[in-house]
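Below is one structure, written out as C-alpha coordinates; comments come after it.
All protein chains of the complex are present and in place, except for one that has been dropped.
What follows is chain A.
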(Lines give C-alpha, C1' and ligand atoms only; values in the text may rest on other atoms or scores of the structure.)
Protein backbone atom coordinates (compact mmCIF):
# COMPACT_ATOMS: atom_id res chain seq x y z
CA UNK A 1 0.00 0.00 0.00
CA UNK A 2 2.58 2.56 0.98
CA UNK A 3 4.54 1.80 -2.12
CA UNK A 4 1.55 2.33 -4.23
CA UNK A 5 0.87 5.64 -2.61
CA UNK A 6 4.44 6.86 -3.00
CA UNK A 7 4.46 5.76 -6.59
CA UNK A 8 1.30 7.69 -7.16
CA UNK A 9 2.75 10.69 -5.52
CA UNK A 10 5.96 10.44 -7.49
CA UNK A 11 4.02 10.26 -10.68
CA UNK A 12 1.91 13.13 -9.63
CA UNK A 13 5.06 15.08 -9.04
CA UNK A 14 5.89 14.56 -12.65
CA UNK A 15 8.76 12.32 -12.19
CA UNK A 16 9.27 9.37 -14.43
CA UNK A 17 7.67 6.38 -13.24
CA UNK A 18 9.98 4.20 -11.40
CA UNK A 19 8.00 1.14 -11.48
CA UNK A 20 5.13 -0.04 -13.51
CA UNK A 21 3.08 -3.08 -13.22
CA UNK A 22 4.18 -4.18 -16.61
CA UNK A 23 7.70 -4.71 -15.45
CA UNK A 24 8.60 -8.33 -14.93
CA UNK A 25 10.88 -7.97 -12.22
CA UNK A 26 9.40 -7.03 -9.02
CA UNK A 27 12.52 -5.31 -8.18
CA UNK A 28 12.65 -1.70 -8.36
CA UNK A 29 14.77 -0.13 -11.08
CA UNK A 30 17.57 1.39 -9.07
CA UNK A 31 18.43 3.84 -11.70
CA UNK A 32 15.00 5.12 -11.96
CA UNK A 33 14.76 5.15 -8.24
CA UNK A 34 18.00 6.96 -8.02
CA UNK A 35 16.81 9.30 -10.71
CA UNK A 36 13.70 9.64 -8.83
CA UNK A 37 15.54 10.26 -5.68
CA UNK A 38 17.79 12.68 -7.49
CA UNK A 39 14.70 14.39 -8.88
CA UNK A 40 13.21 14.40 -5.49
CA UNK A 41 16.33 15.81 -4.00
CA UNK A 42 16.36 18.37 -6.76
CA UNK A 43 12.84 19.13 -6.05
CA UNK A 44 13.63 19.31 -2.41
CA UNK A 45 16.54 21.56 -3.09
CA UNK A 46 14.44 23.60 -5.34
CA UNK A 47 11.74 23.84 -2.77
CA UNK A 48 14.29 24.63 -0.13
CA UNK A 49 15.64 27.28 -2.35
CA UNK A 50 12.22 28.63 -3.02
CA UNK A 51 11.55 28.42 0.67
CA UNK A 52 14.70 30.34 1.31
CA UNK A 53 13.77 32.78 -1.33
CA UNK A 54 10.35 33.11 0.09
CA UNK A 55 11.74 33.51 3.53
CA UNK A 56 14.04 36.09 2.22
CA UNK A 57 11.18 37.65 0.40
CA UNK A 58 9.08 37.52 3.48
CA UNK A 59 11.83 39.08 5.52
CA UNK A 60 12.22 41.68 2.87
CA UNK A 61 8.52 42.40 2.76
CA UNK A 62 8.20 42.45 6.52
CA UNK A 63 11.08 44.81 6.76
CA UNK A 64 9.50 46.86 3.99
CA UNK A 65 6.27 46.77 5.89
CA UNK A 66 8.00 47.92 9.00
CA UNK A 67 9.70 50.57 7.10
CA UNK A 68 6.44 51.63 5.52
CA UNK A 69 4.71 51.68 8.82
CA UNK A 70 7.45 53.74 10.28
CA UNK A 71 7.26 56.06 7.38
CA UNK A 72 3.45 56.18 7.76
CA UNK A 73 3.69 57.17 11.37
CA UNK A 74 6.33 59.67 10.48
CA UNK A 75 4.22 61.10 7.73
CA UNK A 76 1.18 61.16 9.98
CA UNK A 77 3.14 63.09 12.53
CA UNK A 78 4.32 65.37 9.83
CA UNK A 79 0.76 65.79 8.66
CA UNK A 80 -0.35 66.64 12.16
CA UNK A 81 2.39 69.11 12.53
CA UNK A 82 1.68 70.69 9.19
CA UNK A 83 -2.05 70.80 9.98
CA UNK A 84 -1.33 72.57 13.21
CA UNK A 85 0.94 74.91 11.44
CA UNK A 86 -1.77 75.52 8.91
CA UNK A 87 -4.36 76.37 11.54
CA UNK A 88 -1.80 78.55 13.22
CA UNK A 89 -1.13 80.31 9.98
CA UNK A 90 -4.83 80.67 9.28
CA UNK A 91 -5.29 82.15 12.73
CA UNK A 92 -2.51 84.57 12.13
CA UNK A 93 -3.94 85.45 8.76
CA UNK A 94 -7.30 86.12 10.35
CA UNK A 95 -5.74 88.27 12.99
CA UNK A 96 -3.77 90.13 10.41
CA UNK A 97 -6.91 90.66 8.35
CA UNK A 98 -8.67 92.00 11.40
CA UNK A 99 -5.80 94.30 12.01
CA UNK A 100 -5.94 95.37 8.42
CA UNK A 101 -9.64 96.09 8.77
CA UNK A 102 -9.19 98.06 11.93
CA UNK A 103 -6.34 99.96 10.39
CA UNK A 104 -8.51 100.68 7.41
CA UNK A 105 -11.21 101.95 9.74
CA UNK A 106 -8.70 104.07 11.51
CA UNK A 107 -7.52 105.35 8.22
CA UNK A 108 -11.07 106.17 7.21
CA UNK A 109 -11.68 107.95 10.49
CA UNK A 110 -8.47 109.82 10.20
CA UNK A 111 -9.37 110.79 6.67
CA UNK A 112 -12.78 111.96 7.81
CA UNK A 113 -11.26 113.93 10.62
CA UNK A 114 -8.80 115.41 8.29
CA UNK A 115 -11.62 116.30 5.94
CA UNK A 116 -13.50 117.88 8.80
CA UNK A 117 -10.46 119.79 9.88
CA UNK A 118 -9.92 120.88 6.34
CA UNK A 119 -13.49 122.06 6.12
CA UNK A 120 -13.07 123.86 9.39
CA UNK A 121 -9.90 125.45 8.21
CA UNK A 122 -11.58 126.38 4.99
CA UNK A 123 -14.52 127.99 6.76
CA UNK A 124 -12.22 129.80 9.13
CA UNK A 125 -10.17 130.94 6.19
CA UNK A 126 -13.26 132.24 4.41
CA UNK A 127 -14.32 133.98 7.60
CA UNK A 128 -10.91 135.54 8.03
CA UNK A 129 -10.83 136.59 4.41
CA UNK A 130 -14.26 138.06 4.67
CA UNK A 131 -13.32 139.98 7.80
CA UNK A 132 -10.09 141.06 6.24
CA UNK A 133 -11.83 142.34 3.17
CA UNK A 134 -14.34 144.18 5.30
CA UNK A 135 -11.59 145.77 7.31
CA UNK A 136 -9.76 146.70 4.14
CA UNK A 137 -12.90 148.29 2.78
CA UNK A 138 -13.32 150.21 6.01
CA UNK A 139 -9.73 151.29 5.88
CA UNK A 140 -10.11 152.49 2.33
CA UNK A 141 -13.19 154.43 3.26
CA UNK A 142 -11.30 155.93 6.17
CA UNK A 143 -8.43 156.90 3.91
CA UNK A 144 -10.79 158.48 1.47
CA UNK A 145 -12.50 160.36 4.23
CA UNK A 146 -9.23 161.52 5.66
CA UNK A 147 -8.01 162.79 2.33
CA UNK A 148 -11.35 164.43 1.77
CA UNK A 149 -11.17 166.14 5.15
CA UNK A 150 -7.64 167.29 4.58
CA UNK A 151 -8.62 168.80 1.26
CA UNK A 152 -11.91 170.15 2.45
CA UNK A 153 -11.43 173.66 3.78
CA UNK A 154 -14.67 174.14 5.60
CA UNK A 155 -14.94 171.74 8.45
CA UNK A 156 -18.44 171.47 9.77
CA UNK A 157 -18.28 171.28 13.48
CA UNK A 158 -20.53 169.29 15.69
CA UNK A 159 -23.31 171.37 17.15
CA UNK A 160 -26.61 170.99 18.87
CA UNK A 161 -29.48 173.39 18.38
CA UNK A 162 -32.20 173.10 21.00
CA UNK A 163 -35.16 175.40 21.46
CA UNK A 164 -34.99 175.05 25.22
CA UNK A 165 -33.39 172.57 27.47
CA UNK A 166 -35.86 170.23 29.06
CA UNK A 167 -35.88 168.91 32.58
CA UNK A 168 -34.72 165.48 33.60
CA UNK A 169 -37.10 162.60 33.32
CA UNK A 170 -37.24 162.05 37.05
CA UNK A 171 -37.61 165.75 37.80
CA UNK A 172 -34.44 165.96 39.88
CA UNK A 173 -31.67 168.40 39.22
CA UNK A 174 -28.46 166.97 37.83
CA UNK A 175 -25.51 166.92 40.18
CA UNK A 176 -21.86 167.66 39.68
CA UNK A 177 -19.46 164.80 39.39
CA UNK A 178 -17.57 164.62 42.63
CA UNK A 179 -15.83 161.98 44.66
CA UNK A 180 -18.92 161.63 46.77
CA UNK A 181 -21.04 160.78 43.77
CA UNK A 182 -18.43 158.32 42.60
CA UNK A 183 -18.44 156.67 45.98
CA UNK A 184 -22.22 156.70 45.92
CA UNK A 185 -22.22 154.95 42.56
CA UNK A 186 -19.82 152.33 43.84
CA UNK A 187 -22.00 151.82 46.85
CA UNK A 188 -25.12 151.50 44.76
CA UNK A 189 -23.46 148.99 42.49
CA UNK A 190 -22.41 146.83 45.41
CA UNK A 191 -25.85 147.18 46.92
CA UNK A 192 -27.39 145.86 43.70
CA UNK A 193 -25.03 142.92 43.65
CA UNK A 194 -25.59 142.17 47.29
CA UNK A 195 -29.35 142.33 47.04
CA UNK A 196 -29.20 139.97 44.09
CA UNK A 197 -27.07 137.53 46.04
CA UNK A 198 -29.36 137.87 49.05
CA UNK A 199 -32.40 137.12 46.95
CA UNK A 200 -30.69 134.14 45.43
CA UNK A 201 -29.61 132.84 48.79
CA UNK A 202 -33.09 133.24 50.17
CA UNK A 203 -34.51 131.27 47.24
CA UNK A 204 -31.95 128.55 47.76
CA UNK A 205 -32.68 128.35 51.50
CA UNK A 206 -36.38 128.01 50.82
CA UNK A 207 -35.77 125.39 48.19
CA UNK A 208 -33.48 123.54 50.55
CA UNK A 209 -36.06 123.59 53.32
CA UNK A 210 -38.72 122.35 50.96
CA UNK A 211 -36.54 119.51 49.74
CA UNK A 212 -35.66 118.54 53.29
CA UNK A 213 -39.32 118.48 54.20
CA UNK A 214 -40.09 116.33 51.19
CA UNK A 215 -37.31 113.91 52.08
CA UNK A 216 -38.60 113.69 55.61
CA UNK A 217 -42.10 113.01 54.35
CA UNK A 218 -40.82 110.33 52.02
CA UNK A 219 -38.97 108.74 54.85
CA UNK A 220 -42.05 108.74 57.07
CA UNK A 221 -44.12 107.31 54.26
CA UNK A 222 -41.63 104.54 53.73
CA UNK A 223 -41.57 103.77 57.45
CA UNK A 224 -45.34 103.60 57.62
CA UNK A 225 -45.43 101.48 54.50
CA UNK A 226 -42.98 99.05 56.00
CA UNK A 227 -45.09 98.90 59.16
CA UNK A 228 -48.17 98.11 57.15
CA UNK A 229 -46.43 95.40 55.22
CA UNK A 230 -45.10 93.97 58.46
CA UNK A 231 -48.57 93.63 59.93
CA UNK A 232 -50.04 91.86 56.92
CA UNK A 233 -47.05 89.66 56.21
CA UNK A 234 -47.53 86.91 58.83
CA UNK A 235 -45.46 84.29 57.08
CA UNK A 236 -42.33 86.39 57.14
CA UNK A 237 -42.74 87.38 60.78
CA UNK A 238 -39.96 85.07 61.93
CA UNK A 239 -37.46 86.88 59.85
CA UNK A 240 -38.67 90.15 61.14
CA UNK A 241 -38.55 89.25 64.79
CA UNK A 242 -34.91 89.80 65.01
CA UNK A 243 -35.01 93.13 63.36
CA UNK A 244 -38.33 94.27 64.85
CA UNK A 245 -36.83 95.47 68.05
CA UNK A 246 -34.15 97.32 66.22
CA UNK A 247 -36.73 98.86 63.92
CA UNK A 248 -38.91 100.21 66.67
CA UNK A 249 -35.88 101.66 68.37
CA UNK A 250 -34.81 103.41 65.20
CA UNK A 251 -38.27 104.72 64.58
CA UNK A 252 -38.48 106.17 68.03
CA UNK A 253 -35.19 107.82 67.49
CA UNK A 254 -36.35 109.23 64.19
CA UNK A 255 -39.57 110.60 65.53
CA UNK A 256 -37.51 112.78 67.74
CA UNK A 257 -36.19 114.46 64.58
CA UNK A 258 -37.51 117.99 64.40
CA UNK A 259 -37.18 119.42 60.95
CA UNK A 260 -37.51 122.96 62.19
CA UNK A 261 -34.57 122.85 64.54
CA UNK A 262 -32.25 120.66 62.58
CA UNK A 263 -32.55 122.58 59.35
CA UNK A 264 -29.14 124.10 59.16
CA UNK A 265 -26.91 121.43 60.56
CA UNK A 266 -24.90 119.38 58.12
CA UNK A 267 -24.88 116.51 60.58
CA UNK A 268 -28.67 116.46 60.61
CA UNK A 269 -28.91 116.42 56.83
CA UNK A 270 -26.43 113.57 56.70
CA UNK A 271 -28.49 111.71 59.28
CA UNK A 272 -31.61 112.30 57.23
CA UNK A 273 -30.09 111.04 53.99
CA UNK A 274 -28.62 108.00 55.74
CA UNK A 275 -31.93 107.09 57.32
CA UNK A 276 -33.65 107.50 53.98
CA UNK A 277 -31.12 105.22 52.35
CA UNK A 278 -31.66 102.63 55.10
CA UNK A 279 -35.43 102.76 54.76
CA UNK A 280 -35.17 102.50 51.03
CA UNK A 281 -32.96 99.42 51.30
CA UNK A 282 -35.47 97.85 53.66
CA UNK A 283 -38.31 98.68 51.35
CA UNK A 284 -36.43 97.22 48.44
CA UNK A 285 -35.74 93.98 50.29
CA UNK A 286 -39.38 93.86 51.32
CA UNK A 287 -40.55 94.30 47.78
CA UNK A 288 -38.15 91.63 46.62
CA UNK A 289 -39.50 89.25 49.26
CA UNK A 290 -43.00 90.02 48.19
CA UNK A 291 -42.05 89.34 44.61
CA UNK A 292 -40.55 85.98 45.51
CA UNK A 293 -43.63 85.12 47.54
CA UNK A 294 -45.88 86.00 44.69
CA UNK A 295 -43.86 83.84 42.34
CA UNK A 296 -44.06 80.97 44.83
CA UNK A 297 -47.78 81.43 45.13
CA UNK A 298 -48.08 81.30 41.38
CA UNK A 299 -46.05 78.09 41.25
CA UNK A 300 -47.97 76.30 44.04
CA UNK A 301 -51.39 77.41 43.00
CA UNK A 302 -53.29 74.42 44.43
CA UNK A 303 -51.78 74.48 47.89
CA UNK A 304 -53.93 76.02 50.55
CA UNK A 305 -51.03 77.11 52.66
CA UNK A 306 -50.25 79.88 50.21
CA UNK A 307 -53.46 81.74 50.85
CA UNK A 308 -51.86 84.56 52.73
CA UNK A 309 -50.96 86.69 49.72
CA UNK A 310 -54.39 86.46 48.04
CA UNK A 311 -56.03 87.10 51.39
CA UNK A 312 -54.04 90.19 52.01
CA UNK A 313 -54.70 91.20 48.44
CA UNK A 314 -58.43 90.80 48.92
CA UNK A 315 -58.27 92.64 52.19
CA UNK A 316 -56.51 95.49 50.53
CA UNK A 317 -59.03 95.54 47.72
CA UNK A 318 -61.92 95.59 50.17
CA UNK A 319 -60.31 98.35 52.15
CA UNK A 320 -59.78 100.39 49.02
CA UNK A 321 -63.37 99.84 47.95
CA UNK A 322 -64.60 101.03 51.32
CA UNK A 323 -62.41 104.08 51.08
CA UNK A 324 -63.70 104.84 47.62
CA UNK A 325 -67.27 104.56 48.82
CA UNK A 326 -66.60 106.83 51.76
CA UNK A 327 -64.94 109.37 49.56
CA UNK A 328 -67.81 109.31 47.12
CA UNK A 329 -70.30 109.87 49.93
CA UNK A 330 -68.22 112.68 51.28
CA UNK A 331 -68.01 114.29 47.87
CA UNK A 332 -71.75 114.01 47.41
CA UNK A 333 -72.55 115.55 50.77
CA UNK A 334 -70.07 118.30 50.12
CA UNK A 335 -71.61 118.95 46.76
CA UNK A 336 -75.07 119.17 48.28
CA UNK A 337 -73.87 121.52 50.95
CA UNK A 338 -72.05 123.64 48.45
CA UNK A 339 -75.06 123.89 46.19
CA UNK A 340 -77.29 124.72 49.07
CA UNK A 341 -74.85 127.31 50.25
CA UNK A 342 -74.50 128.84 46.83
CA UNK A 343 -78.22 128.94 46.19
CA UNK A 344 -79.06 130.44 49.56
CA UNK A 345 -76.33 132.95 49.42
CA UNK A 346 -77.23 133.55 45.83
CA UNK A 347 -80.83 134.35 46.77
CA UNK A 348 -79.82 136.76 49.46
CA UNK A 349 -77.27 138.37 47.36
CA UNK A 350 -79.44 138.55 44.29
CA UNK A 351 -82.39 139.96 46.21
CA UNK A 352 -80.18 142.54 47.80
CA UNK A 353 -78.66 143.27 44.51
CA UNK A 354 -82.08 143.53 42.94
CA UNK A 355 -83.20 145.90 45.63
CA UNK A 356 -80.17 147.98 45.08
CA UNK A 357 -80.74 148.02 41.37
CA UNK A 358 -84.40 148.90 41.87
CA UNK A 359 -83.52 151.86 44.03
CA UNK A 360 -80.96 153.03 41.56
CA UNK A 361 -83.41 152.67 38.73
CA UNK A 362 -86.04 154.54 40.70
CA UNK A 363 -83.70 157.38 41.43
CA UNK A 364 -82.64 157.59 37.84
CA UNK A 365 -86.19 157.51 36.58
CA UNK A 366 -87.18 160.16 39.05
CA UNK A 367 -84.45 162.39 37.87
CA UNK A 368 -85.33 161.81 34.26
CA UNK A 369 -88.97 162.46 35.04
CA UNK A 370 -88.06 165.76 36.61
CA UNK A 371 -86.05 166.86 33.65
CA UNK A 372 -88.81 165.77 31.31
CA UNK A 373 -91.32 167.69 33.34
CA UNK A 374 -89.20 170.76 33.18
CA UNK A 375 -88.83 170.40 29.46
CA UNK A 376 -92.54 169.88 29.07
CA UNK A 377 -93.36 173.05 30.99
CA UNK A 378 -90.91 174.94 28.85
CA UNK A 379 -92.52 173.54 25.74
CA UNK A 380 -95.96 174.51 27.03
CA UNK A 381 -94.88 178.04 27.62
CA UNK A 382 -93.35 178.31 24.25
CA UNK A 383 -96.45 176.87 22.63
CA UNK A 384 -98.58 179.42 24.45
CA UNK A 385 -96.34 182.18 23.25
CA UNK A 386 -96.55 180.89 19.75
CA UNK A 387 -100.33 180.67 19.86
CA UNK A 388 -100.56 184.18 21.22
CA UNK A 389 -98.29 185.40 18.51
CA UNK A 390 -100.35 183.58 15.93
CA UNK A 391 -103.56 185.11 17.23
CA UNK A 392 -102.02 188.53 17.21
CA UNK A 393 -100.75 187.95 13.73
CA UNK A 394 -104.23 187.00 12.56
CA UNK A 395 -105.70 190.10 14.24
CA UNK A 396 -103.16 192.26 12.55
CA UNK A 397 -103.83 190.63 9.25
CA UNK A 398 -107.51 191.25 9.69
CA UNK A 399 -106.83 194.86 10.57
CA UNK A 400 -104.59 195.12 7.55
CA UNK A 401 -107.25 193.66 5.34
CA UNK A 402 -109.83 196.10 6.72
CA UNK A 403 -107.48 198.99 6.12
CA UNK A 404 -106.83 197.80 2.61
CA UNK A 405 -110.52 197.45 2.03
CA UNK A 406 -111.24 200.95 3.32
CA UNK A 407 -108.38 202.34 1.27
CA UNK A 408 -109.65 200.65 -1.83
CA UNK A 409 -113.07 201.98 -1.11
CA UNK A 410 -111.63 205.46 -0.76
CA UNK A 411 -109.71 204.96 -3.91
CA UNK A 412 -112.75 203.75 -5.74
CA UNK A 413 -114.78 206.66 -4.43
CA UNK A 414 -111.98 209.13 -5.25
CA UNK A 415 -111.54 207.74 -8.71
CA UNK A 416 -114.99 208.45 -10.01
CA UNK A 417 -116.07 212.08 -9.09
CA UNK A 418 -112.79 213.47 -7.64
CA UNK A 419 -110.22 215.51 -9.57
CA UNK A 420 -106.56 216.46 -9.25
CA UNK A 421 -106.09 216.96 -5.54
CA UNK A 422 -106.48 213.21 -5.25
CA UNK A 423 -104.00 212.49 -8.05
CA UNK A 424 -100.84 212.52 -6.05
CA UNK A 425 -102.50 209.90 -4.04
CA UNK A 426 -102.88 207.81 -7.17
CA UNK A 427 -99.31 208.09 -8.24
CA UNK A 428 -98.18 206.63 -5.01
CA UNK A 429 -101.04 204.56 -3.84
CA UNK A 430 -99.05 201.66 -2.44
CA UNK A 431 -96.65 204.05 -0.80
CA UNK A 432 -99.42 205.86 1.05
CA UNK A 433 -101.22 202.76 1.96
CA UNK A 434 -98.02 201.14 2.98
CA UNK A 435 -97.14 204.10 5.13
CA UNK A 436 -100.61 203.99 6.44
CA UNK A 437 -100.26 200.33 7.18
CA UNK A 438 -96.83 200.91 8.62
CA UNK A 439 -98.24 203.56 10.86
CA UNK A 440 -101.00 201.28 12.01
CA UNK A 441 -98.53 198.43 12.53
CA UNK A 442 -96.12 200.65 14.39
CA UNK A 443 -98.97 201.92 16.47
CA UNK A 444 -99.82 198.35 17.15
CA UNK A 445 -96.24 197.68 18.07
CA UNK A 446 -96.18 200.67 20.39
CA UNK A 447 -99.38 199.60 21.94
CA UNK A 448 -97.97 196.16 22.59
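The rule is short, and it goes like this: contacts are C-beta pairs under 8 Å (C-beta built on N, C-alpha and C of every residue); 3 or more make two chains touch, one makes a residue touch a chain; residues count from 1.
As a working rule, contacts and distances are computed from a predicted model.
Taking the options "WD repeat containing, antisense to TP73", "Autophagy protein 5", "Pyruvate dehydrogenase E1 component subunit alpha" or "U6 snRNA-associated Sm-like protein LSm8" in turn, only "WD repeat containing, antisense to TP73" matches the UniProt protein name of the chain that is not displayed.
Here the missing chain is touched by one residue of A:193, A:296 or A:358, and it is A:193.
Contact with the chain that does not appear here is found for just one residue of A:160, A:266 or A:301, A:160.
From the options A:53, A:129 or A:387, the residue with contact to the chain not on display is A:129. Although one chain is not drawn, its touching partners on chain A can still be listed: residues 117, 119-120, 122-124, 126-131, 138, 141-142, 145, 149, 152, 155-170, 174-175, 177, 181-182, 185-186, 188-190, 192-193, 196, 200, 204.
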